[in-house]
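Apart from one protein chain that is not included, each protein chain of the complex appears where it belongs.
Labels A, B and C are assigned to the chains in the order they are written; within every chain, residues are numbered from 1.
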Amino acid sequence: RGGKRRQREELYQLSKASRLCVPAMNVNDSVTKQKFDNLYCCKESILDGLKRTTDVMFGGKQVVVCGYGEVGKGCCAALKALGAVVYVTEVDPICALQACMDGFRVTKLSETIRHIDMVVTCTGNKNVVGREHLDKMKNGCIVCNMGHSNTEIDLASLRTTELKWEHVRPQVDHIIWPDGKRIVLLAEGRLLNLSCSTVPSFVLSITATTQALALIELFNAPEGRYKQDVYLLPKKMDEYVASLHLATFDAHLTELTDDQAKYLGISKHGPFKPNYYRCRQTSPHTQNAHKHTDVSNRKYFF
Amino acid sequence: RGGKRRQREELYQLSKASRLCVPAMNVNDSVTKQKFDNLYCCKESILDGLKRTTDVMFGGKQVVVCGYGEVGKGCCAALKALGAVVYVTEVDPICALQACMDGFRVTKLSETIRHIDMVVTCTGNKNVVGREHLDKMKNGCIVCNMGHSNTEIDLASLRTTELKWEHVRPQVDHIIWPDGKRIVLLAEGRLLNLSCSTVPSFVLSITATTQALALIELFNAPEGRYKQDVYLLPKKMDEYVASLHLATFDAHLTELTDDQAKYLGISKHGPFKPNYYRCRQTSPHTQNAHKHTDVSNRKYFF
Amino acid sequence: RGGKRRQREELYQLSKASRLCVPAMNVNDSVTKQKFDNLYCCKESILDGLKRTTDVMFGGKQVVVCGYGEVGKGCCAALKALGAVVYVTEVDPICALQACMDGFRVTKLSETIRHIDMVVTCTGNKNVVGREHLDKMKNGCIVCNMGHSNTEIDLASLRTTELKWEHVRPQVDHIIWPDGKRIVLLAEGRLLNLSCSTVPSFVLSITATTQALALIELFNAPEGRYKQDVYLLPKKMDEYVASLHLATFDAHLTELTDDQAKYLGISKHGPFKPNYYRCRQTSPHTQNAHKHTDVSNRKYFF
Partner (left out) sequence: RGGKRRQREELYQLSKASRLCVPAMNVNDSVTKQKFDNLYCCKESILDGLKRTTDVMFGGKQVVVCGYGEVGKGCCAALKALGAVVYVTEVDPICALQACMDGFRVTKLSETIRHIDMVVTCTGNKNVVGREHLDKMKNGCIVCNMGHSNTEIDLASLRTTELKWEHVRPQVDHIIWPDGKRIVLLAEGRLLNLSCSTVPSFVLSITATTQALALIELFNAPEGRYKQDVYLLPKKMDEYVASLHLATFDAHLTELTDDQAKYLGISKHGPFKPNYYRCRQTSPHTQNAHKHTDVSNRKYFF
């Protein structure tokens, strides 16, 4: 996610500086791709990544998930379902309120750090877990990142002479304090789901289909439809990608009657949402939300 | 919800026709209010409304939920959690794919209608449950609406001479077929959560706070900040409403450090999302989404 | 449950004192009845009872459930599913360990009492919630009992001059402290599910079927099969009651092949469990477990 965001960042900056020499399609913000890259993928891979690296038992474990965006929601749901006691940290009161309603205690990391068994970061922010927290953790605490490249855990603060690093297994380091306390760091703070888990082929299929459709559209588009700018995948194509993947689940869509379509003021065949409708960019991926999903200055074709 | 939507509809039409004589604030689309009006409220009231009217047992019951928007998601989550076997119907492939990933079979109503115990509509559409479905339901099937005013179940088709209506209890009618089959209709197809359940005071507090803040803003605003147009509640106020309600849950927000705020490119005190960021308008409330959440022509103040 | 237990108690005492003039069948300990009387019924009625009496919102509420037997397990599962943060108190380390593995923090009531929103008792014990706890509860805390007749909450300690009782609604009393603090007491400490909720007809059907089968058996039994003693419902009849109720769920049983039956050393048509196999009597219903489920001195017919 971190990487994708940066690329998109540059794309929009080039565009703003009118230094884009060709039309570009931002496929990353399509709903289908977003949901699978974040909520669903993370819900599946958080458990997998932790098991493969540490064989930890989830039942009864106390876990802090930092950030309750789509990624955090996925991690919390999976961990809670397997019997973990999950706490959430948030900076955005709206996301915090959602965490409360979903049954998670919202606390500051410093309040829970002493008695927890695992910390999972998914904020998109930097230094969310700092040395002051790592010093307070109990022996054997597992620390991993599901969020933003490798900035969320302050690794620099751990690369000091008084702490001993022991590489116990691929993707697993023990960081040993002078008093013998060991913290279990996974993937050196890089994305757990990319480093220690796997991405289901179904998700790759969604990504590939989205990208292929975008290229086909750019290739087939009549002269002048696209200028040297960044475009969003048309809603209709987003829905098309989703519909192509429903067969896997033997899912049967309901068709609108003419009467119903008229009542809803849309076409029977979609799009069922307006073009600008996008997956929620959830806190605190705010930089990204701020700079990129400013719909008002985005272009669509019809 | 139906009512609110229509009012908003008219508001925007007046605005487009420049026949609005005063500035107006659309408080209904603030995230906090949306989430509580839809996802969370419905998750709580679907069980309550069904129990109070029918004393039905949820365990093992086969239920079809029509529509997997925020309302449908709330109903499905609650029913599944209490042991019901839930099927979903959808017209939008994106929402359908979400239902699949959340563990619900997506079918057409006609495919499951013969063996189900309850039908819950939450589509925002009309005549989702028609006479052709009602004729196929088994004896004792419960039919109710959580979605759009009273249009989702085709009541007209039930007001015919060959069907006998028996009012068994407030909000509960038995519709009796010539062969003696009885369908249990709740609240004559009006909103179950408004007719047969209650709205928690916490939700009323969120609504009232949002409205009060909007009025205060309009009253205190400097000359010329607002023209005769429709405005959205500023994101910062939305976040403020949420933060005021966190105390109920003894939730403690994390504060961004100066360094983190700078990294995210936002203020330490929010807004943590851009103004145009709104709660997902989920399918098939498309009419509404189409006509109203067109962010590009909305105005904000800063 | 409390009442049933006492009756059974007396029955076994009469039997031990050989003062039973007729054969008796203890239908209450059949698995099917037990599961529905405890786990499943309570899972459904805890939410219903609380909503009907207080219209409370479950999302984000902090709840303490006292006792993690079948009743407690049902209450915890339902409350957690609706978004409550649930804590468990237990005296039995085995039940406590189960609560931990199921994702609940196990604490003493005194540790959590100050910040909780609801207390639900299901221990089968007496004075589990005492005046010392009630004094520490915060304003508006809801107190109810799902466990044992009306002994679990120390009501006597509340019937004192300095506390004011206000009957706000059927089954709901406010107990007002001198400083104005109000505790919401439901059903004056009697069973919430019997006083403030309803029992699904499906459950009554299971009970009635079990009792009817027992009577038929006693009536048809050949001379001398039953002495003046207490007998348990034969396993096969218990299974028969269950099988009669599977149709409601359109459930299809698998039949053992001759080969499989031989391999398992049982009849193709059951019983699939030995007679002495009974539903878990879970802590701390220990008195009852102690005195009644002592299988070794029970009689069966074959």
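What we mean here is this: a contact is a pair of C-beta atoms (placed from the backbone, for glycine too) under 8 Å apart; a residue touches a chain by one contact, two chains touch by 3 or more.
Note that the structure is a prediction, hence the values are computed from the model and not measured.
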Out of A:Arg52, A:Lys73, A:Arg105 or A:Arg190, which touches the unshown chain?
A:Arg52
Just to verify: which one of C:Thr89, C:Asn193 or C:Thr210 makes contact with the chain not shown?
C:Thr89
In the complete complex, which positions of chain C touch the hidden chain?
31-32, 35, 40, 89-94, 96-101, 105-109, 111, 124-128, 238-240, 242-243, 245-246, 249-257, 259-260, 263-266, 270, 272-274, 276-277, 279-281, 283-284, 286-287, 289-291, 293-296
Write the list of chain A residues that the hidden chain touches.
40, 43-44, 47-48, 51-52, 55-60, 62, 78, 81-83, 115, 197-198, 200-203, 248-250
Residues in chain B touching the chain absent from view
59-60, 80, 82-85, 100-105
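Keep in mind that, in the parts below, only the chains that are shown with their structure count from here on.
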Could you state the distance in Å from the CA-based centre of chain B to that of chain C?
36
Just curious, how far off is chain C from chain A if you go by their C-alpha centres, in Å?
43
For chain A and chain B, let me know how many angstrom lie between their CA-based centres, rounded off.
26
Touching at least 2 other chains, the residues of chain B are 40, 248-250
